[in-house]
Structures are given as structure tokens and as C-alpha cells.
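What follows is chain A.
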Amino acid sequence: MSPVQAGRAEAIAAEARGGAVYDRGYRPYDGPRGRRGAATFALYKASMRRALGIRRSWRQKVAPFALLGIVTIPAIVNVGIGYVTRDRFLSQRIQIISYREYVGVSAALLLFVALVSPDVLCPDRRQHVLPLMFARPITGFDYVVAKLGAIATILFAFSFLPQVVLFVGNMLVSDSALNYFTGHLWVLWKVPAAVALLAIYYTVIGIAISSLTDRRIVAGASIIGLFLVTSISSAIFVGDFEFRGGSAAGLINVLRLPLYLRDLIFLTHISPRSPLGGVNNGGLLAVVTYVVVLAVGVTVLLRRYRWVER
Partner candidate 1 sequence: MTSGSLLRLDGLTKRYPGTTALDGLSVDLPRGRIGLVGANGAGKTTTFRLLLGLAHPTEGHIEVCGIDVARDPIGVRSRLGYMPEHDCLPLDQTAADVVATFGELSGLPARAARQRASDILDLVGLDEARFRPIGEFSTGMRQRAKLAQAIVSDPELVLLDEPTSGLDPAGRDDMLALVSRLGSFGISVLMATHLLDDVQKVCDYVVMIDAGRLVVAGTTASLLERTGTVTVDVGPRGPELVAPLGAINLRAVATEGVVEVEISNDDELDLLTDCIARLELPLYRLSSRVTSLDEVFLHRTEELP
Partner candidate 2 sequence: MTSAASVAPVPDDDPAFAEHATVLVENVSVWFRQKVALSELSCSFGPGVTGLLGPNGAGKTTLMRAITGLIDVNQGAVQIEGKDPRRDRQVFRRLALVPEDEAVPGGLTAREFVRYIAELHGIADRHAPDDALQSVEMLDVGDRNVDEFSKGMRQRTKVAAALVCDPHVLVLDEPLNGADPIQRLHLISLFQRLGADGRTVIVSSHILNEVERLAPRVIVLINGRLAAAGGHHAIRDAMDDRPRHVLVRSDAGRRLAAGLIALDSVGGVTFDSARDGLVIETLRARELATALPRLARDESIRLFEVRALDDSLESLFRELVR
């Protein structure tokens, strides 16, 4: 049969089979329907996507990932140097940065908080998106939890990843990876714990401040402003340019506060060289102040997102 004849035969056969039109109308939804937990989790995921610029234009992704890159650089450098010096004796090995020191406060991290926290809260307020949440099975409390969770997760991941790079790198350039691993088991719980404490802390501050305004720039500037002002005033109060011992005024420095808790984890006591060094019950004071800061932040948030009127 020629192609034309085959085609015609096919058409005749199709006609014989008949035709049908399918209804493309509305299909009701009968599937599973989650409630508060599912909705809150969905908000958590959506907020993370927003912060990282996922499903938005490429420009939105640049800043977060660039900052991640910057924060990871010391780890890479350290590993690099370790590699270069690997053939030398143990005593001559150079380590630029210890795990404890790496759990620290870098400008990049702060910029990240000031960038990302406003981005997940302020547009919702500014574009009046919040009322769309009213017909959803979530409460103001759930909203706050989801947002805090999203930013804390990202902060944790971004602070933790460089640590992983550092650890794995060190493991690989050491004489014996396995020995390194078993000899540094403490890293496996101290680092995540310290990073988590830091992440939660900066998240609460960043989100709480962002909840006070609907303009991202104002929120970002306020976050940076708060850190700057408190660290400067704390320095003034501690006042001592020749370090002769610390004072409780070191607690004013909102920026450094979680580092005291970090020291408690890594060293089990406040580092003598920190502004709080030598203060009686310094550790206890640091912990209390930490909890107070978190409580204040969370209270602010819950009040800002109280949807149901009394």
C-alpha cells in the first residue's frame, strides 16, 4: 500500500471506532487534606524558597549564595594550607582557624541575616498578603514558627556547611583520615550545637526586627544598626583598651552574646580573653541574657502577628 492509501485506510478505521469529547471542566478535590501541621510546613518550605530565591529570577539567588561562598572561604583556605603543608611535621602544621573560632561572627553572616530576614516577612506585610492566610488553617503563631524555622534552618545550614568542609578537608589532608575522625569525635556534637545556638539567636533577632516594618531596607538597616550600636556601646562600657579583665557590660553586646555560649560548649567556661572574662558567674549571666533576648524577640513576634482580636 502506498503511504497515501495507508493514511486513508487509517482514517476510515478511526471513523469506524467513533469519537468522544472529554469534559475538561471542574474536578473537585477528594484527596488528602492536611491541617495546621501540613500548612505550617508548607509555609516553612515556601519561606525558605523565598529567602534563597528559588523559583524566582536569577538575581534573587546571587546574594544568598555569594554570601555562602564568602563564608566558606576560610575553610577552603585552611584546607588548602593544610594540604600544602601536609608533608611537614606535626608541630609545623599550620592551622589558620580552629573549629571553635570558626563558629563565629563574620560580616558575611550578619549581612546574610540582614538580607534574608526582611525578605521573608516584609513583602508579606507590604503587599498585604497576610489576609490570604486568614482563610487557611494556620494561626499567627504557626506563621511565626514557620518563618523562624525557615530562616534558622538556612542560617544553620550556611554556618554548618563550611564547618563540614573544614572537617572533611582536615580529615583528608591528615595522615590518617580514620584517626583524625576518631580523634575529633567531639567536633561532631559541639559544632552543630554551637552553630544551632547561633543560628537561632540571630534568626530571632532578625525576624523580630523585620516584623516591625514593611520595608525591607529599613528592617535590614535596623538589624545591622542594632548590632553596631550595641557592640560599640558595649566596647565603651567595658572601656578597657588594655585588656585587664572583663566586665558584665560585655553582655550589652548583642552581637557577641551567643559566642559566650559557644565557649561554654567548647571550653566549658567563658574564655578569659573575652570581654566577659573573669566575671563572676559569667557563664550563667550569659545564658540568662541569651534566654531573655530570645524571649523578648519571640514576644514581639507573637504580638505583631496576633490576628485574632481579643
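The candidate set was assembled so that all candidates are chains of the complex that A comes from, given by their letters.
Heads up, the rule we're going with is that a residue touches a chain if its C-beta (ideal position, glycine included) is under 8 Å from a C-beta of that chain, and two chains touch if they have at least 3 such contacts; residues count from 1.
All figures in this text were calculated on a predicted structure; none of them were measured in a lab.
Participant: Which option touches chain A in the complex, given 1 or 2? Just the number is fine.
Facilitator: My answer, from the options 1 or 2, is 1.
Participant: Could you please specify the touching residues of chain A with respect to candidate 1 in the complex?
Facilitator: For this pair, the touching residues of chain A are 24-29, 31-36, 38-39, 42-43, 45-46, 55-57, 60, 123-124, 127-129, 131-139, 307-309.
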